[in-house]
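Note that this complex is displayed minus one protein chain, with the remaining chains in position.
What follows is chain A.
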Amino acid sequence: MSRLIDVRPDEDGLPPELVVAVGDVIRVAANGGRIRSGSGVELLGVLSESVVGTDGSVLTPLGAPGAVLLRARSPGRAVVDVITGDPFRAPVTRSVTIRVET
């Protein structure tokens, strides 16, 4: 069973290493992210959180994106940079190693 793993760096901190399984999706509360090195992890996107309004339309707030989605695709090890804080003023970059197991 694949898992949706919710990571909130500003509230819970980041572990130096995150061990996940192939098929897991990792959702990081962050304004930006990138894969610095390694393999096994795919960056699905840096996304703006949106909601379905009461009129059925999708509404997106004004502000920087707030979610980074990663997917564990294959066994391996990757270093991922996670960027939080105001992207236009004082972004904070932290790194986490994600180890993907079978």
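To be clear about the criterion, contacts are C-beta pairs under 8 Å (C-beta built on N, C-alpha and C of every residue); 3 or more make two chains touch, one makes a residue touch a chain; residues count from 1.
Throughout what follows, contacts and distances are computed from a predicted model.
Asks: Quick one: find the hidden chain's UniProt protein name among "Astacin (Peptidase family M12A)", "Na(+)/H(+) antiporter subunit C", "ABC transporter permease" or "GerA spore germination protein".
Replies: "Astacin (Peptidase family M12A)"
Asks: If I consider the whole complex, including the chain that's not displayed, which of A:Ile26, A:Val46 or A:Val100 touches that chain?
Replies: Touches the omitted chain: A:Val46.
Asks: From the list A:Gly23, A:Gly38 or A:Pro65, pick the residue that touches the absent chain.
Replies: Per the contact definition at the top, the residue touching the missing chain is A:Pro65.
Asks: Write the list of chain A residues that the hidden chain touches.
Replies: With respect to the unshown chain, the touching residues of chain A are 8, 10-11, 29, 31-34, 43, 45-46, 48-49, 51-55, 57, 59, 61-68, 81, 83-84, 86-89, 91.
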